[in-house]
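Worksheet: the structure to be examined is printed underneath.
The other protein chains are all here in position, but one chain of the complex has been omitted.
Take a look at subunit A:
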């Protein structure tokens, strides 16, 4: 379908009224109109294309040039906790910590000092399916940034003394993360939904592993997973693709692309289990609940429809000023009946599976009611999503999709992730077209496909005892 066009117009009456009162303002407005602001469709088309080059060793180099003084350059790698097993769980996270502790060429603090001397920011993250390291710097420093990244990934020093020091720091970080109950809830959700599989593991690993991992384990992790075909060098900002490719060729040609004994690590399918886990602690004031059914993988087109559905559900927390007058029905109910402190839907995707659900934080006594209302909202989407709310959700989604790409870092992240998830950068025009193609019937069909009569996985943390067993929640999955 054609991309939606949003044009700014002044209604005739408005213009007339203004011209009656303040002639010069009216003239100014009219002259702006005549010059013509770009339409929404035009702005989408004017975004420069993402250029992708693949080096001989399989490394993909992708960039979006946008004439800015700064740039973000980063490496997105297909490695994460899903690739680890019980003994090596946490190696990726540990390695990420070690990455900033010096390389063979720049030992100790020399690496960080060099980054800082550019005035650049070095950052990174590890998640279940991808690892990223990126540098935000001035555009002119892009070649240096590429060199630093290549050094970081290919020549990590992994000094034994540093490793020992890092253990206690990581353990401390784990303890800190335990206080973020939302993160804990989602970790438990993964642990129960994907029990017995690699996706159940946390990114940070177990304390036993953190105490036990050796230099050999980390080196082996890097050796097994940091291969050129699984890496994407992405950049966005005031850089030129040609220069980026040259820099990549200069520093990444040596990146390995073969596996020992040709044993390419295969990513087995992770089985989803409808189940429940409760970490009850009555000393905590609130209950955190996350509920999810199995969703589609990244590349599935149903994701667009599910995200529209999530936009219909909306989100809420107590700081919202709308009160009872919010467009999200569930939010209105939450306010009217004091159901929860906050709720949000989510659609987390992995390469071949996903979690589609919602998370809420509520008082212990309202957990049951909130669960009932949220599931009833789900069922309403399955059976009677209306065109008007789908239109509203689509507009919200278009807005969010475009707004999130402000800044070179976000664009760079988008490029890196897209190439890993979809194999290509999906342009905003295409997203817009896909979103426009969604209608109420599609929302009902797709929601029914994933939600109706399916077993969910539920994780509950905190004072969650007063909520009856999951079986009563399950009944509601197929009662309207």
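Following the convention adopted for this analysis, a residue touches a chain if its C-beta (ideal position, glycine included) is under 8 Å from a C-beta of that chain, and two chains touch if they have at least 3 such contacts; residues count from 1.
Here, contacts and distances are computed from a predicted model.
Enquirer: Using the UniProt record as the reference, specify the protein name of the hidden chain from among "hydroxymethylglutaryl-CoA lyase", "MICOS complex subunit MIC13", "Sister chromatid cohesion protein DCC1" or "Cytochrome b-c1 complex subunit Rieske, mitochondrial".
Expert: Options "hydroxymethylglutaryl-CoA lyase", "MICOS complex subunit MIC13", "Sister chromatid cohesion protein DCC1" or "Cytochrome b-c1 complex subunit Rieske, mitochondrial" narrow down to "Cytochrome b-c1 complex subunit Rieske, mitochondrial" for the missing chain.
Enquirer: Looking at the whole complex, which of A:60, A:227 or A:421 touches the chain that is not displayed?
Expert: A:421
Enquirer: Which is it among A:42, A:172, A:214 or A:258 that touches the chain not included here?
Expert: Of all options in A:42, A:172, A:214 or A:258, contact with the hidden chain holds for A:172.
Enquirer: Consider the whole complex, including the chain that is not shown, and state which of A:54, A:207, A:220 or A:240 touches that chain.
Expert: Reading the full complex, the residue touching the unseen chain is A:207.
Enquirer: Just to verify: which one of A:271, A:337 or A:441 makes contact with the chain not shown?
Expert: The single option touching the absent chain is A:271.
Enquirer: Taking the full complex into account, what residues of subunit A touch the chain not shown?
Expert: Residues 96, 100, 122-130, 169, 171-179, 183-184, 186-192, 195-197, 200, 202-208, 268-273, 275-281, 283-284, 294, 298, 303, 307, 310, 315, 344-350, 352-353, 359, 400-401, 404, 410, 413-414, 417-418, 421, 426, 431, 453-454, 461 of subunit A touch the chain that is not shown.
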